[in-house]
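Take a look at the structure set out below.
Let's turn to chain A:
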Amino acid sequence: MTEPQHRPGSGRQPASDGAAASGTSRAPEALPPLARVLLALALLGLFGGLAAAVLSLAQPAPGLAAAVAERLDESGVSHPVTAVLLNFRGYDTLLELVVLVLALMGTWSVGRARGCAGNAPGPLLRQLPGLLAPLMVLVAGYLLWVGAHAPGGAFQAGSLLGGVGILLCLSGRTLPPWAQRPSLRVLAVLGVAVFTLLGTVAALLPGGAPLDWPPAQAKTLILTIELAAMLSIGVILAALFTGGRP
Partner candidate 1 sequence: MSPLFDPRLPADALLPLLVLASSLLPGLVIFFLGEARVRTRTALNLGGAFLKLGFVAWMVWGVYHGQRYELRLPLLDDLELTLRVGALSLLFLVLSAGLWLLTTLYAVGYLEQSPHRSRFFGFFSLCVTATVGVAMAGNLLTFLLFFEMLTLTTYPLVVHRGTEAARQAGIVYLTHTMLAGALLLAGTVWLYTLAGTLTFAPRGFVSDIADSHPGALTAIFALLIGGVGVKAALVPLHGWLPRAMVAPAPVSALLHAVAVVKAGAFGVVLIVYDVFGVEQAAELGLTGPLALIAAVTIIYGSVRALFQDDLKRRLAFSTVSQVSYIVLGVAIVGPLASVGGIVHLVHQGIMKITLFFCAGNLAETLGIHKVSEMNGVGRRMPATMAAFTIAALGMIGVPPIAGFISKWYLGLGALEAGVHWPLYVLTASSLLNAAYFLPILHRAWFGEPAGAWAERPVAAAAGDESGTAAAGARSLRLETGLLLLLPPLVTAALSLLVGLLASMPFSALEWSLLIAEREFHYP
Partner candidate 2 sequence: MPLQLLGPGGLGPDLLLAAVFLPLAAALVCFLLPRLAATLGLISALLTAAATLALMLGVLAGGGMEVQLGGWQAPLGIRWRSDGLSAALMAMTAVVGAMVSLYAAAYFRHTAYERTYFWPIWLVLWAALNALFLSADLFNLYVTLELLGFAAVSLTALGGGAAALTGAIRYLLVSVLGSLAYLLGVALVYHGCGTVDIALVAACVPDAPRPALKVAVAAMIAGLLLKTALFPFHVWLPPAHGSAPAPVSAVLSALVVKASFYLVLRLWLDVLGGGDGDGSGRWLAELLGVLGAAAVIWGSVLALRQARLKLLIAYSTVAQIGYLFMAFPLAVAGGAAAWTGALYLALAHGLAKAAMFLSAGSLLRFGGHDRIAELDSAVHRLPLTLTAFALAGVSIMGLPPSGGFIGKWLLLEAAFQQGRFVLAAVILLGGVLAAAYVFKVVGHAFTPAERERRLRSVPPGMEWSALLLALAAIVLGLTLPLISPLLQVGTDAAVAPPVSAAVALTAGGAV
């Protein structure tokens, strides 16, 4: 059934193997009571095992907090979580941004966005964003900046930006023309693009490694990446909310 566009609507039931497909039955509960009881018992056993694992862990535990603290000076930032996210384990963060972009691609490939929530916004919802949005953008900028030495950073800031987008969408406002499709794409991939580019350049420097920030420039680089990432996260989260491609 790879070509449904040629034969829409004909016989598209997924074939299931033997486990008789009940087709359109829409029972709210999938399992009969007895099976649920058995399942619950099995899961209780599972919980027992998991609990035993937790209880068996040594106390005090090994961890990397000390190792992070030791190398914090070389990371370019003074907040350990940010150091881990964007320097020590920056590669994880890069891939995580790719996950977001991918979710966006997937969502866009499925269908077109059909408005935000369907209903006309109430008066409160129409007014609220006007007041809240600038405030949220400000807070986002602050969180981004403070992330270098205190809790905060691109993710929290980006999700706030995403919240701004969601509010704007709910209030029925359209995006300004400059934020329409092509630039939306650019913004969405900006974080990954900047991260990848800088990471590759770092690898090509003599003696460098991928994503290896020279300590002197580390803070600048990290802030640059965080800025780009924040924008991307905000755009992507808002775009995910609209549920399809614009």
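Throughout what follows, contacts are C-beta pairs under 8 Å (C-beta built on N, C-alpha and C of every residue); 3 or more make two chains touch, one makes a residue touch a chain; residues count from 1.
In picking the candidates, the idea was that all candidates are chains of the complex that A comes from, given by their letters.
Everything numeric in this text was worked out from a predicted model, so none of it was measured.
Within this complex, chain A is touched by candidate 2 out of 1 or 2.
If you check the complex, the residues on chain A that touch candidate 2 are 1-8, 12-19, 49-50, 52-58, 61-64, 66-68, 70-71, 87-92, 95-96, 98-99, 101-103, 105-106, 108-110, 182, 185-186, 189, 192-193, 196, 199-200, 203-204, 208-213.
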